[in-house]
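Here the complex is missing one protein chain, while the rest keep their positions.
Up next, subunit A:
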Amino acid sequence: MAAITLDINGKKHDLDIDPKMPLLWAIRDVVGLKGTKFGCGMAQCGACTVHMNGHPTRSCVLPVQSVVGSKITTIEGIGTEENLHPVQKAWIDEQVPQCGYCQSGQIMAAAALLKDKPTPTDADITSAMQGHICRCGTYDRIRKAIHTAAKSKSPKGEMSGGK
């Protein structure tokens, strides 16, 4: 056990945990943010994707000791029902989720993609999203929703939360 300070969604959390604990379990079971999901535990499915300093990262294989000092953003940190991130809004407009379990990870990956490439091509979308499994099979809608989100951005091209 060790004292570990994590910066999650702009808030500091002082935790006394095993430094080797993957970030996923610290986020879910210690900090109590349940939106980030467990799907495989070996960087295969993308369900656990969060942003580390803005980059999409698999939290299930990332020991907490390696993220000290980094800014972590989870699905709860990018938008809320009252103040949706444009990607979340597009996901509602296109009615993407079925069970929805994979969608936190999909949305985090899509949000990072759009920050990088505000108007992604189909090929950009495929390469950014193919690491994410959706067993319900929502891939077509994910692609559509990313294009929708790209079109809906503010004129300045900011992918900021809310409107």
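Keep in mind that, in the parts below, a residue touches a chain if its C-beta (ideal position, glycine included) is under 8 Å from a C-beta of that chain, and two chains touch if they have at least 3 such contacts; residues count from 1.
Heads up, the rule we're going with is that contacts and distances are computed from a predicted model.
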Protein name as given in UniProt for the chain not displayed, "Phosphate transport system permease protein PstA", "Putative DNA modification/repair radical SAM protein", "Isoquinoline 1-oxidoreductase beta subunit" or "Glutamine ABC transporter, ATP-binding protein": "Isoquinoline 1-oxidoreductase beta subunit"
Listed residues A:T57, A:T74 or A:T148, member touching the removed chain: A:T74
Touch residues of subunit A, complete complex, unshown partner: 1, 18, 20-22, 25, 28-30, 33-42, 44-45, 47, 74-76, 79-81, 84, 88, 91-92, 95-104, 107, 125-127, 129-143
